[in-house]
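Note that one protein chain is taken out, while the other chains of the complex remain in position.
Every chain is named by a letter (A, B and C) in the order it is written, and numbering of its residues begins at 1.
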């Protein structure tokens, strides 16, 4: 018997939705069902997302309960605040995987501080690599897929936190990212002429919405101190990819780079999508373009008293849609790696 | 019974070799065998090509008959002039698919004029979309994979030639390309600082080596006049991709854009990898990044008396390695599309 | 006595307006006066155009006759159709240099066919390099600055037309351009995520509005046949720059590349901003970034029977704002090169 899941994507015409479809088209147990959008309802998908050639003649439908009914799995790639109502209408038995932020945070106060709206609730958090999280995700019918920066920073640092190399306080993360993480928003600073040849910081000073999510993850990873974080995202001229440079004070100032590397190797030994590179080789986003892999490297700067870990991933794949499919696999009892690419498109 | 082919890649550490491996890792009938190189013999593949994560621990071997022996298929991604000797040593029963230029041209004089060395011979030409070529490739043990520009220009124009819209004379092709087509050569003009933010023409005036190959293909497509071609390649700042703008005098000056489009649609109806976009939608290379699809559009400029066809493909996928795997499939009697991606990695 | 001109820029917050200001700030005879905009009226210029540091505290005003009154020169960088009314209000004695299209075309029928609106009239055409055009521009109070593609294609081809190498029929131009030529328009295809890593054609088949302008220029350059043109613009991932590949049938099929080069050298001997590179060296847009220079190369493809000329310029400098300042210099009797950069910002 071959299991076939009927899968809908709400918000199919955005970047996250398009990446979900790219991956779902290669998934051996998926039949692509309804594709919904907002401004492009009625359009052929081939007009909006010409890279999805097998779906070129599919028509974009409206995001309504009727259209989304009758699916085994519904992925939501909707604007903030829209997911709760859609999920409610789908009923408790449908697996709903939300790529938006609405259900990521546990702490309502943090939600309200950073998003400025009432907290919708908390769903099982879709980062399987966090301690115990695979058990949480198994059999769930609701998943809150992490933000792209939190995925990157957490995967860079959780081996250090779990392994006792750092205690989670005074973490500094600076992450270079391409603009696809901002979606297809028509904003002047996202124009090609503005971005090409230019790097810029934004959301500086602890105000980016992914900040409390990273802090929450440091806690979940076992931080023994109250986590504090300075997080700065930097926009750079590439469509996709995040490269996060993460540093934190060393718990043991005398730890060697080799010892830190060994801790990472041990923590990551069973992770299918987190690859610790050979010692001395540093990640580049190109190597993970379109793949669900995050590549890591770690070292120790003893003069500065800090551990430095660098992670590279594709913000649309492991950072969003690939992570979402990984969670779908876990929720449904499929092998976690089913249908997910391990090879990047380089150069 | 599940057929498993043992496949070697000679020149595995270059861009074409890396792309071959990316595709072969997803091919259901392939087991990756020997990987050979030259300057990186002895290195872990993970050091040289970190995107190929499943092969990270494989070691690069020397390109020798012994290393390449015992495979069902050997792909060659070697410098010009090196393929003949390797192929000879492999024997006539092994399928040898050559991504280099050595065996592409039929006319020894053209070879000598453009390559400046003795002609090595002619192998079955690996462009299945040319008339009758699928029959030629079926069961062959030697394939000469086309150049990336000839693939693009030919796929843009063969429907026009076959369909009688143009007769093959006075063709003008200007093709924008990323630098990965030039390989990992350490040349100053291929440095990132030189390429980013800059477009430049090269090989101008009929001297680029792909010129006679495009002319040969126009003839093979059924040109009723002696083909003439002005071909100009233009380097632009993207790693991968070719966008070819191809024009030729209209056979019938009164043909409408709709009629020309209809001819293309008819000629392409059975082509699995050549996608004619909806009328009015023009190709972009992003849509075919990493996929084996070429996207086309055509129109008629009646004031200029010219047909204009534009094609976009990924120079490393459909333009080289994907085309090579497509030919392997045909040569071995597998379904032509086996293991080849139809979806691009966009944006 | 030192002449000081008070200069206003209408449309100062767009890309053309910003480039005008960059150049005017270095012009020894210019005092920057009113800066007007539309959506950003009331904003500090430093918010909108942070690269113009000396003007950071200037406030954007509305584009009204009152604001623009009292200047010696007014540059217009306005949407199509807006220039006529503004110019009328300024009176006949003020030098008005229009970077828009409204007054470029001589033929009302061509205007109506391509722009779909009534023809506003014809002003002296601001391409000093066309035969006799410096005399036309001297002392004028109205200038229609050419489009960026027409400037590039015309400068590539006028030496061939004037020198009798080609007669102007069956010209084919394919021009790669960065998106700054499209302005700050908030259109999905101009987003950075869409443009980076991608090349695409647009306005294909003789429909781009610059087509009749190039044809008009070929005639003005002395075409002995009725000019015909196939023009295809291609968007590539760089903020600025145009690289135009231009081919046309050779008048004399036996002309040598050396002879063609000599004709170009002779035609260009007195041109301050048109640089013929050493024979065999091909233009790249990087070399003219931010400069008012266009770099050219030419050769002959005898097998194809075509001359091939390639030109590189910065679409915002020589292609728009630099050309506009050059015309201002001529109109006012200043040395043509005053205040205009000859050195590109490379790499």
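Criterion: a residue touches a chain if its C-beta (ideal position, glycine included) is under 8 Å from a C-beta of that chain, and two chains touch if they have at least 3 such contacts.
Please read all numbers here as calculations on a predicted model, not as lab measurements.
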If you put the missing chain back into the full complex, which of the shown chains would it touch?
-> A, B, C
Sole residue of C:177, C:200, C:247 or C:286 that reaches the chain not shown, by the stated touch rule = C:286
Of A:21, A:52, A:78 or A:229, the one touching the omitted chain in the full complex = A:229
Among the options B:91, B:164, B:192 or B:335, the absent chain makes contact with B:192
Out of A:43, A:106, A:174 or A:251, which is the one that touches the chain we can't see?
-> A:174
The one of A:39, A:64, A:117 or A:200 in touch with the missing chain is A:200
Omitted-chain footprint on chain B covers residues 15, 178-180, 182, 184, 186-188, 190-197, 237-240
Considering the whole complex rather than only what is displayed, give the residues of chain A touching the chain that is not shown.
-> 170, 172, 174, 176, 191, 193-194, 196-202, 204-206, 211, 228-230, 232, 234, 236-241, 243, 245, 247, 249, 257, 282-287, 289, 297, 299-306, 308, 310, 312, 346-347
Absent-chain interface as seen on chain C, which is shown | 15, 18, 22, 25-26, 44, 46-47, 49-54, 56, 180, 196-197, 239-240, 275, 277-278, 281, 284, 286-291, 293, 295, 341-347
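Assume only the chains that are shown with their structure count from here on.
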Counting shared numbers against all numbers at the contact of chain B and chain C, is it over half, same, or under half, different?
-> same
Quote the value, from 0 to 180 degrees and to the nearest 5, of the angle by which the CA atoms of chain A must be rotated to coincide with those of chain B.
-> 180
What is the distance in Å between the mean C-alpha positions of chain A and chain C?
-> 45
Give the residues of chain A that touch two or more other chains, as numbers and ranges in rising order.
-> 15, 180, 196-197, 239-240
